[in-house]
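Here the structure is laid out as structure tokens; the discussion comes afterwards.
A single protein chain has been omitted from the complex, and every remaining protein chain is retained in its original position.
Now for chain A:
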Amino acid sequence: MERVPILKLGDILIVSIQIDLDDQSVLTLQEDLADTVVSRGARGVIIDITAVEIVDSFIGRMLSTIAAMTRMLDAETVVVGMRPAVAITLVELGLSLGGVRTALNLEKGVVMLEHARSAEG
């Protein structure tokens, strides 16, 4: 089973998903991410799904779960780089990912996290 690497940039964690996710690696990613947020004291998480071409409802829920989980750990999650086809699929599945922040690309995701932080003060 492949593990998704978690990169640290300042106090932001970047998860770039480059592999086809199966259910097990999704669960592992959730655990790894929660551990890393706590151990590194991260304030924000960016999940980059630019390379993800196929999603199912499980992966859609995974994004919501991660967002809710990291928020409890005082870190904001932004999902970036969602492809149109993926977005359409999620909408058709009835998943609107309420509570998950989204941005068009990694750069805008970083800006969004910085804004959110400065708003908090």
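As a working rule, a residue touches a chain if its C-beta (ideal position, glycine included) is under 8 Å from a C-beta of that chain, and two chains touch if they have at least 3 such contacts; residues count from 1.
Here is the rule we go by: contacts and distances are computed from a predicted model.
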Missing subunit (named according to UniProt) among the choices "ABC transporter ATP-binding protein", "Polyvinylalcohol dehydrogenase", "Class E sortase" or "Formate hydrogenlyase": "Polyvinylalcohol dehydrogenase"
Absent-chain contact - pick from A:Thr36, A:Thr77 or A:Thr102: A:Thr102
Which residues does chain A use to touch the chain missing from this display? 78-80, 82-84, 87-88, 90-92, 96-97, 101-105, 108-109
